[in-house]
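Here it is, the structure in full.
With one protein chain withheld, the remaining protein chains of the complex are depicted in position.
Labels for the chains are A and B, by order of writing; each one numbers its residues from 1.
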Amino acid sequence: METEVRGWTLEELAELLEAELVGRGDVFVTHAAPAGHGTPDALTFAGSAKHLAAAEDSAVGAVIVSPDVESSSKPLLRVSDPRRTFGKFLNLCIRPLPLQHGVHPSAVVDPRAHVSPTASIGPFAVVERGAFIDDDCRVHAFCYVGEGCRLDRGAMLYPHVVLYQDVHIGERSIIHSGSIIGADGFGYIWDGERHAKVPQIGGVTIGPDVEIGSLTAVDRATVGMTKIGAGVKLDNLVQVAHNVEIGEHTVLASQTGLGGSSTIGRNVAMGGQSGVGDHTVVADGVMMAGRAGSPSSIPAPGVYAGFPAQPLMDFHRQQVIIRKLPELNKRLRELERRLAELEKKEL
Amino acid sequence: METEVRGWTLEELAELLEAELVGRGDVFVTHAAPAGHGTPDALTFAGSAKHLAAAEDSAVGAVIVSPDVESSSKPLLRVSDPRRTFGKFLNLCIRPLPLQHGVHPSAVVDPRAHVSPTASIGPFAVVERGAFIDDDCRVHAFCYVGEGCRLDRGAMLYPHVVLYQDVHIGERSIIHSGSIIGADGFGYIWDGERHAKVPQIGGVTIGPDVEIGSLTAVDRATVGMTKIGAGVKLDNLVQVAHNVEIGEHTVLASQTGLGGSSTIGRNVAMGGQSGVGDHTVVADGVMMAGRAGSPSSIPAPGVYAGFPAQPLMDFHRQQVIIRKLPELNKRLRELERRLAELEKKEL
Partner (left out) sequence: METEVRGWTLEELAELLEAELVGRGDVFVTHAAPAGHGTPDALTFAGSAKHLAAAEDSAVGAVIVSPDVESSSKPLLRVSDPRRTFGKFLNLCIRPLPLQHGVHPSAVVDPRAHVSPTASIGPFAVVERGAFIDDDCRVHAFCYVGEGCRLDRGAMLYPHVVLYQDVHIGERSIIHSGSIIGADGFGYIWDGERHAKVPQIGGVTIGPDVEIGSLTAVDRATVGMTKIGAGVKLDNLVQVAHNVEIGEHTVLASQTGLGGSSTIGRNVAMGGQSGVGDHTVVADGVMMAGRAGSPSSIPAPGVYAGFPAQPLMDFHRQQVIIRKLPELNKRLRELERRLAELEKKEL
């Protein structure tokens, strides 16, 4: 039940973070705390006098501050940029999920699969024939790496990821739990009596440095490849239909949906619960607000909102008036009354 | 292939449900049927003469009725409140998913984890170092209980639940299949060339008596804790981003999304496919209709609808006029015509 306690003395941290220590160097911290919170084994940071006062009022063990702070009731680590140094400390605090080296004895790896000796395969993972898992990859428990899939160097699958077939994951890319990559696209043809299935035989290509959240679905192409460019970030519960192409460094927030064969440009950002229709093309650099939905293509960069999506400023202007519609209706009725009166006089 | 048939004679049920039996006591029922349906081995209830007639026309085995029903072609169980007694019978009908006592021999439990001798761990479950599973917990097949996670007494994980790291599940709380708790929040900083990952090192705290549906994602905090209060109920396919806080007894229907660092009050109810933006604050007692979406905070209780969400009555009033907009436009054109005519005369 006991695990080794991981942590650092402030003395150690002063050296690791290139900070000046003020106060007791033997204080031992094990994790980071948000500003104004924290227990005696936590380290936080204060970017202002107000935040420092909040930290001093809390039980936190020590505080990262700027050089102008001279003293405090808490031990201090003084640095030129406290926020940045706190970020460095966060990086120190990352604990990768446990995973033994090599292939866990319970995993089922087809002898016709290649697994690098420096890769790690967790308990109950299944790796099918023709799969290729390169150096330093981490494949966690319950993952299914299907036939002909390829994980490039340093790729990571968290527990419970499924790669159907012919899915290529780029270097250092990360797929979170529950995401399903390469399932059949949603394609049918009505044959007069029933929806006949269009064969789905393509694959999925995911570039390097991509991160895909939990419970996201990326369907295989009907023919060819569904493509996700380098550096793309997808949040949780996102839908990427068959034959979609997503340009480099594009970011899609949670519950976003991309229709079949849509093409999303580079450096696009789509807010939560947004979406685009089948066969749409979204230009490089487009930003869609949360909930924005576009049934048609968006050919020019800019910020878009609402449904059907339109330029944000237009959306706001309309919303202002929509909220006044009952009043507008009254003004119109009043005009009609006054005009009728005037017309009567005129006769 | 045969399983023991579970069920009760009407005589047994009369005693268990404190009902008065009218008719044959040896009729054997195994399950509940909705009103007007059912096979001879089912029990239903009738709250009215009409429902009793429907039950008598069906093949159902027996009917729970109120004391004023004197006789019927079906055996009866007479009680003061038929609906309430039917509810009690439904409780009798619950069959927990099968799970042997103790740790299934196929499970992989780290020796540095604590599993209570009264807890049950299903086939192929993985329990990592430093995890703590208290008395009477039920962890079903394929669950991943990560490092430093804690399940309080009587907590239940259905098959295929993932808890990443530092996830705390309160007493009697239930997590349904496919839900992922504690995956990384969606945090990046554009460094001029790419989206650099903000380390996600916080955890998730879930209070007692919480129920979380299938395929729901609850992300860990960046630093600190994502918090779900006591008695909260989340439906399927819900998104709870990093650092969200949800107050006690709040209820979120399916496909709802909460943006990062949003704070949802107590006794809030959000309808299906609703959502709120990042860093919003939603007051205690707010009700959001299905599809309501609020990019900004909702500081006062009330019922809200539409996007951007506004008071329900305002939404309805606007919708009425929006539907008349083509007519309004015509009236406006007509006014312009008439006014122009009048102005001409005036000259």
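Simple rule for what comes next: a contact is a pair of C-beta atoms (placed from the backbone, for glycine too) under 8 Å apart; a residue touches a chain by one contact, two chains touch by 3 or more.
Since the structure is predicted, the reported quantities are computational estimates derived from the model, not experimental observations.
> Identify the residue among A:Ala54, A:Val69, A:Leu92 or A:Ala183 that touches the chain left out of the display.
Selected residue, touching the omitted chain: A:Ala183.
> For the chain left off this view, which of A:Gly25, A:Pro40, A:Pro295 or A:Pro326 is in contact with it?
Here the residue in touch with the unshown chain is A:Pro295.
> Contact with the hidden chain only, please: which chain A residues?
106, 108, 110, 112-114, 124, 126, 128-130, 132, 142, 144, 146-148, 160, 162, 164-165, 178, 180, 183-184, 186, 188, 194-195, 197-199, 201, 215, 217, 219, 221-224, 237, 239, 241, 255, 257, 259, 273, 275, 277, 293, 295, 307-308, 310, 314, 317-318, 321-322, 324, 328, 331-332, 335, 338-339, 342, 345
> For chain B, which residues reach the chain that was dropped from this view?
Touch set of chain B with respect to the missing chain: 1-3, 31-34, 37, 87, 90-91, 93-95, 97-98, 104, 106, 122-124, 140-142, 158-160, 176-178, 209, 211, 213-215, 231, 233, 235-237, 249, 251, 253-255, 271-273, 289-291, 306-307, 319, 322-323, 325-326, 328-329, 332, 335-336, 339, 342-343, 346.
What we mean here is this: only the chains that are shown with their structure count from here on.
> Any idea how many Å lie between the Cα centroids of chain A and chain B?
That pair's centroid distance is 25 Å.
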